[in-house]
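A single structure is presented below for examination.
With one protein chain removed, the remaining protein chains of the complex are shown where they sit.
Letters are used for the chains, namely A, B and C, taken in the order the chains are written, and counting of residues starts over at 1 for each.
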Amino acid sequence: MVIILEKNASESQIENVIKHLEDYGFQVHKSTGVERTILGAIGVQPNFDTRKVSILDGVSEVYRITTPYKLAGRSFHEEDTIIKINDVEIGGNKVVLIAGPCSIESEEQIFRMAKVVSESGGKILRGGAFKPRTSPYSFQGLGEDGLKMIRAAADKYNLLVITEVMQIDHIELMDQYVDIFQVGARNMQNFSLIKELGKATKPVMLKRGIAATIEELLMSAEYILSSGNKNVFLCERGIRTFEQYTRNTFDLSAIPVVHKKSHLPIIGDPSHATGLRDQVPPMARAAVAAGADGLMIEIHDDPENALSDGPQALLPNTFIKLVEELRLIAHAIGRTL
Amino acid sequence: MVIILEKNASESQIENVIKHLEDYGFQVHKSTGVERTILGAIGVQPNFDTRKVSILDGVSEVYRITTPYKLAGRSFHEEDTIIKINDVEIGGNKVVLIAGPCSIESEEQIFRMAKVVSESGGKILRGGAFKPRTSPYSFQGLGEDGLKMIRAAADKYNLLVITEVMQIDHIELMDQYVDIFQVGARNMQNFSLIKELGKATKPVMLKRGIAATIEELLMSAEYILSSGNKNVFLCERGIRTFEQYTRNTFDLSAIPVVHKKSHLPIIGDPSHATGLRDQVPPMARAAVAAGADGLMIEIHDDPENALSDGPQALLPNTFIKLVEELRLIAHAIGRTL
Amino acid sequence: MVIILEKNASESQIENVIKHLEDYGFQVHKSTGVERTILGAIGVQPNFDTRKVSILDGVSEVYRITTPYKLAGRSFHEEDTIIKINDVEIGGNKVVLIAGPCSIESEEQIFRMAKVVSESGGKILRGGAFKPRTSPYSFQGLGEDGLKMIRAAADKYNLLVITEVMQIDHIELMDQYVDIFQVGARNMQNFSLIKELGKATKPVMLKRGIAATIEELLMSAEYILSSGNKNVFLCERGIRTFEQYTRNTFDLSAIPVVHKKSHLPIIGDPSHATGLRDQVPPMARAAVAAGADGLMIEIHDDPENALSDGPQALLPNTFIKLVEELRLIAHAIGRTL
Partner (left out) sequence: MVIILEKNASESQIENVIKHLEDYGFQVHKSTGVERTILGAIGVQPNFDTRKVSILDGVSEVYRITTPYKLAGRSFHEEDTIIKINDVEIGGNKVVLIAGPCSIESEEQIFRMAKVVSESGGKILRGGAFKPRTSPYSFQGLGEDGLKMIRAAADKYNLLVITEVMQIDHIELMDQYVDIFQVGARNMQNFSLIKELGKATKPVMLKRGIAATIEELLMSAEYILSSGNKNVFLCERGIRTFEQYTRNTFDLSAIPVVHKKSHLPIIGDPSHATGLRDQVPPMARAAVAAGADGLMIEIHDDPENALSDGPQALLPNTFIKLVEELRLIAHAIGRTL
């Protein structure tokens, strides 16, 4: 932590600040310049609220110099994390494809979709069984029946299953059916839930909240990592901005930034980021070009009658064609897909 | 719903759109203009995803014409909701004062703070027992012990208790100690949690999420109302914007907007909106001037040693002095405090 | 400037950074801690691009420790600036009222409006002669004819005139008619224009851009001050956020923040901030309660036929009634109006 004192800070104010810092457990260095005195407070306290110092008399500005996360950061863990599930690797050179419908709607539907995913070269099948919906009047998912269907469909086509977990008392139930727990954007800071997932043995995909900074995303990952689960990967799915033409603004810069700051893999979800089918292919291509370790794409073969989010789902043919383009782009940057 | 067709939409495209609308249960009106054809789709379907129509061939734009909430809206409930708890009314002419520390830290502390609240004319004591913290390494609250302390302190000074509930399996426990359940900003769209609170018999204060629109806030209220609990009030506590000097941007316009759109009371929380002590008094005054039905303010008599959010807590004396100003402002606009 | 070095920065990297800093004209202090080395670079270079240092090898983080503005800041100018024009003071204890129509539409209109402003106790008449409109097809103002009309109307009712200047070659012309130059939000960073206004002898009101931080607002004020014009005051008029119910989000926190950081007066413009007539009175009250040194409010006696922004204009009666409330609120916080 670096503390810049006011130009006219008195000696007694400076001493009082130093005393507080030492009481908080820091080792203090003092630099006296022509215009200002600067204090350096050394010590590892990732959870220290710097505002405690900024309100002391004589203090002008306070800067934290260590990132508030440790386990998620690259400083203490230089090599990329690669998550291995059966023969699938997330975070390696190969870009991973996750696809499927927004909601599991019926056995036939999820089997048809699993077939499409498999044919495209995708490795992981997505589909919601418990749906968090903005409106209490909307379709809320098939529940455990849905979980059984997606497991069966994935097994038939040799795919992994990812689905969203929304509450703590569903973890045990879902653990029987899924390979990866998805934490939705709205739950990124549901700390009760993510701490519990830190005790799970299966990997967790953590989606960025629509108003979450990249640092907050890494802090939430830290919750899971610090509870013991090291298999965490992240998902950029759009942030809320003033631009309303697209549902959200797909912040692709988050991909290289996360790769710089953290060893955790990060994928992109162009379907939720844009909310509109015709935006999905260009944004999927852009995500791979930006270095995403994977993509999550919603598909549906009858989007007009989809029970949720039909308008952002790709038709199977469009999806298959898109994957071909994605493969070429992956090659252009030295990866496979 | 109003559907604007493309300028060059063909007759068969138009018929296909009309057929879809009728299949979805709407009654359709067609207006043919010189340049465009417009369809009006009449029918109450608050959860209808308008994108289902916007992706049909020949459709240019689609507008929803009914608000997606019913129970929270003023159209079906013209008079203001007034929530009565013992002798306290929330949403009436009198502006309600909620104050207390961020976290319950000890029995002595919460009793001292309860005394301050009572002396200022405040009616409701706040204090967190289970703390949602961005960092897994920060103080997480005293739990049930804290609940016992705040209940005892409130009882001694004839105050009501409000505290935040973070997970479903805490509701039953907290119900024994609190008068009002607080839903934090991060949980505004934790639909599992708010649906359960819809079954509670005690009032719920729902805080606006930092990236939530006013409409989404009312939609979350709708979840609680539609589950049976009619005693809901809202709290504006700042939204996330590009401006970083203040922790959040206190969106005071939300107060008159909610009063226009909804019958539910809305209060302001200047402590969390600004995050800095010296911003709290001007913003508290502004909230009352803008028509807030109440205020929630954090106080602490030793903020330097507060276990959480000390830098935004007012000292008791500053708080007492502020309340005097607030009272004059309330009078200036024809209310009491 | 404070430079935090990488944990594993080598001695030669550290020396290279120090050499660069010294070449850039800074005096360097080095603090070596257990985990990290910190450099303090002392010297007044408000325009230094800190990224020049952040890209050097071995550098982890760089923080600027001086504000980039000098003349606009309070450090070098502790007392509040009070701008005096005839018998009007801006920035003193008395809250100043600026009102008038969006555009000057006719001689009769501007005289009627001047009368209303005068009767309410307002001191400054506003009205646009050259209108910056988003659409090239909208009314673009009466030009010099409009300036003559507003001058005559103001003179009759003993008011000052403020109007917006949009281009450099209008300054000389407008200087003959106006008392205060207004710089609109869209031109806050039109540096060519504001530098020229720095050479003017009349005061300048600088509106905050819809995407400008408070610091950038003060930097633009610095441009005017550093060109020689010391009579600058600021205007908060709403920033762009994700919330779309109101035209902009009125960032009232900017008022106490500017008062803390700068000696310049700041007023509020609730008409442009909200864009809707029924939002103007609560937000005008909130601005005064938050400590604004003045208000700018649009009025019109036939808003349905206004040539611009009719929907946000207050009717004269509503305006007169509002001013009475504002006066009571000003008194509540120890000011007059």
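We adopt the following convention: a residue touches a chain if its C-beta (ideal position, glycine included) is under 8 Å from a C-beta of that chain, and two chains touch if they have at least 3 such contacts.
None of these values were measured; they are calculated from a predicted model.
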| item | value |
| --- | --- |
| Option from C:27, C:106 or C:167 whose C-beta touches the chain left out | C:167 |
| Candidates A:24, A:63, A:111 or A:242 - the one touching the absent chain | A:242 |
| Contact partner of the left-out chain, one of C:13, C:75 or C:189 | C:189 |
| Touch residues of subunit A, complete complex, unshown partner | 211, 213-215, 239, 241-246, 249-257, 260, 273-274, 278-279, 282-283, 285-291, 325, 328-329, 331-333 |
| Touch list for subunit C against the chain that is not drawn | 20, 46-47, 49, 51-52, 54-56, 68, 132-138, 166-169, 186-187, 189-193, 195, 209-211, 216, 219, 222-223, 226-227, 240, 275-277, 303-304, 308-312 |
| Positions on subunit B contacted by the hidden chain, ascending | 2, 4, 7, 27, 29, 31, 33-36, 38, 40, 42, 44, 60-61, 63, 65-66, 75, 240-242, 244 |
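In this text, only the chains that are shown with their structure count from here on.
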| item | value |
| --- | --- |
| Fraction-based call for subunit C against subunit B, same above half, different below | same |
| Separation of mean Cα positions, subunit B and subunit A [Å, integer] | 26 |
| For subunit B paired with subunit C, centre-to-centre distance based on mean C-alpha positions, whole Å | 31 |
| Multi-partner residues of subunit C (each touching 2 or more other chains) | 241-242, 244 |
